[in-house]
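For this view, one protein chain was removed and the others were kept in their places.
Every chain is named by a letter (A, B, C, D and E) in the order it is written, and numbering of its residues begins at 1.
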Amino acid sequence: MARVRVTRRVHFSAAHRLGREDWSQERNLRTFGECARTNWHGHNYELDVTVAGSVDPDLGFVMDLKDLKQLAEERVAAELDHRNLNVDVPWLGDLNPTTENLVVAIWRRLAGALPDGVTLERLVLWETPRNYVEFTGEGLE
Amino acid sequence: MARVRVTRRVHFSAAHRLGREDWSQERNLRTFGECARTNWHGHNYELDVTVAGSVDPDLGFVMDLKDLKQLAEERVAAELDHRNLNVDVPWLGDLNPTTENLVVAIWRRLAGALPDGVTLERLVLWETPRNYVEFTGEGLE
Amino acid sequence: MARVRVTRRVHFSAAHRLGREDWSQERNLRTFGECARTNWHGHNYELDVTVAGSVDPDLGFVMDLKDLKQLAEERVAAELDHRNLNVDVPWLGDLNPTTENLVVAIWRRLAGALPDGVTLERLVLWETPRNYVEFTGEGLE
Amino acid sequence: MARVRVTRRVHFSAAHRLGREDWSQERNLRTFGECARTNWHGHNYELDVTVAGSVDPDLGFVMDLKDLKQLAEERVAAELDHRNLNVDVPWLGDLNPTTENLVVAIWRRLAGALPDGVTLERLVLWETPRNYVEFTGEGLE
Amino acid sequence: MARVRVTRRVHFSAAHRLGREDWSQERNLRTFGECARTNWHGHNYELDVTVAGSVDPDLGFVMDLKDLKQLAEERVAAELDHRNLNVDVPWLGDLNPTTENLVVAIWRRLAGALPDGVTLERLVLWETPRNYVEFTGEGLE
Partner (left out) sequence: MARVRVTRRVHFSAAHRLGREDWSQERNLRTFGECARTNWHGHNYELDVTVAGSVDPDLGFVMDLKDLKQLAEERVAAELDHRNLNVDVPWLGDLNPTTENLVVAIWRRLAGALPDGVTLERLVLWETPRNYVEFTGEGLE
């Protein structure tokens, strides 16, 4: 049976800053530059969630796109939208919210929540229209 | 020799609805929701056709982009543009026109039509600016 | 007080065909070409709704963007989304659904529904990413 | 002589929240909803700066686009980028940073800084890809 | 009768450089910077052609969009595409091809070619995704 990838894009707007809790602000600024400024900045993030699976011969779906949208919005976008990523999100803890760290955290949040036979294939997280990260689960223990 | 992927995007505007001929409309509506409404709806589809091959050392081409464009437009876009995907297209038959089923049907339509040494690598079919499917031929008998 | 324009974009996917009920299909095809084909085609429409007004000194709003979004979605997008514009929409009647006719009909649907002191300034209706119409109410009796 | 409008787009990423200093947070939340959350959120803003003037017959320019870019970046984008709009920007003071209030403040910042014979014609400020405000100086005392 | 604006976008890819034939290359470089480099550079231009008129009550059209597209492509895009704007285009003569000068020249080329009752309303010429010029015929003798 044909194996197809299906992608849904969701959106969230959030504040963050880069830096480690256990480092001085001076060291954070030296390491992360303007991204470490004390009073936060923010972005319009776009997240492309891609799943893969066989096309169900009865339905013509890998999975219902409405279910994929709901999953991505409820488990991720609604939790991050209009929030501060350093402070407000329990499942991010005190993570330094680089896009790399965010995409891995979002992967853990979504990977176990898919229907049987459907796998999480790839996440693409856009921080601005000119930079993004991709994760396929590689190297995750 | 370097192996490069080359992509051309083509466009078509079409009507469709989701549903199976052999199911009652009540069952189609229960399964496919608003996408199964009787009187059709439609989309501006974008199709990215990606081929791969060695770069011809004389020409600097994997294949002439004008030929790829012509192939994608003549064999796919012109056949689907300003049509009803459930009714008007002989090579779709009575396929339930989900994006998954469409992208597999388009693959079959293009895979055998490429020049020697050039392979069809990937199709990406956008139904809206926020959802798309990808197919690489995986699982096709 | 500063007068500012505020725009919200909403989306709907719909089927239609061009043609007049009181003309033969032969005449419709001669006049409207492939757009008049019997079995419909469709588009992803984008509608930009622009209102204007003074900035409320207490709130910093011309009007609450959430209210504008709700108005545009409830009175327009939800009524047209996943519908056939020739057949399914009572307030379009048997209008020939050219983008020009649609944008004027949408104007009538929105102009009277705005809060006091806020005026409907402009509608932009995109039928494809390469063509759109604009209407500012000019010439409407 | 022909009068032409010239536009340059600049970008900034910033944090903000909606609310008034002189209102309780409870009242701010009731009025501004999720936009008033205590710990900020943020956006990728795009600002289109449009100037107008006669085309200089010697140069073929209304004004040098590099100068327009520099002006927009130095006086606006660099001052707002990677900042908190409620806290960090002296020329915003304690303004409630709605897009309406922001676009008027940016207008005041740019209007007097243009070369002789060139006028500030229009500002468009995008907060997300689906909503923006426009200001032409109307109503400004 | 309602008066509506209709826009069609066309594309052309061209080479150019800024500079005056009657100035030394040294003076051109001092004035126009990298844009004056001897061996040309180039752009993907997008041109939005906007016409306005009453909506024909029989057809629902201001003018047939296919005719507008054909006009813009034949009289402008096909003449400029894959050309050098300084050298190859008789109706540009030895114009210094700034976007301001180009948009005025394109206006002259299109304004007289429209059907009765339809007026050329606005041209928008994008040189890159971040800068564009607009012309409405203002100041043209």
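Brief remarks follow.
Here is the rule we go by: contacts are C-beta pairs under 8 Å (C-beta built on N, C-alpha and C of every residue); 3 or more make two chains touch, one makes a residue touch a chain.
What you see is a predicted model; the values in this text were computed from it and never measured.
Of the options E:S54, E:N84 or E:T119, the residue whose C-beta touches the omitted chain is E:N84.
Considering the full assembly, A:L18 is the residue among A:L18, A:V51, A:A77 or A:L120 that touches the omitted chain. Looking at E:C35, E:A72 or E:L95, the residue that reaches the missing chain in the full complex is E:C35.
Touching residues on chain E toward the chain that is not drawn are 11, 13-16, 34-35, 37, 39-44, 81-84, 87-88, 128-129.
Interface with the hidden chain, as seen from chain A, comprises residues 18, 20, 31, 33, 95-101, 103-104, 129-135, 138-140. Against the chain not shown here, chain B presents residues 1-9, 50, 54-55, 58-62, 65-66, 69.
Rule of thumb we're sticking to: only the chains that are shown with their structure count from here on.
Comparing each option in C-E, B-C or A-B with A-D by residue number, the pair that reproduces over half of the contacts is B-C.
A straight line joining the Cα centres of chain A and chain C is 34 Å long.
Chain A and chain E have Cα centroids separated by 42 Å.
Between the Cα centres of chain B and chain C there is a gap of 29 Å. Residues of chain A in contact with two or more other chains: none. Contacts between chains form some other arrangement here, matching none of path, ring, star or all-to-all.
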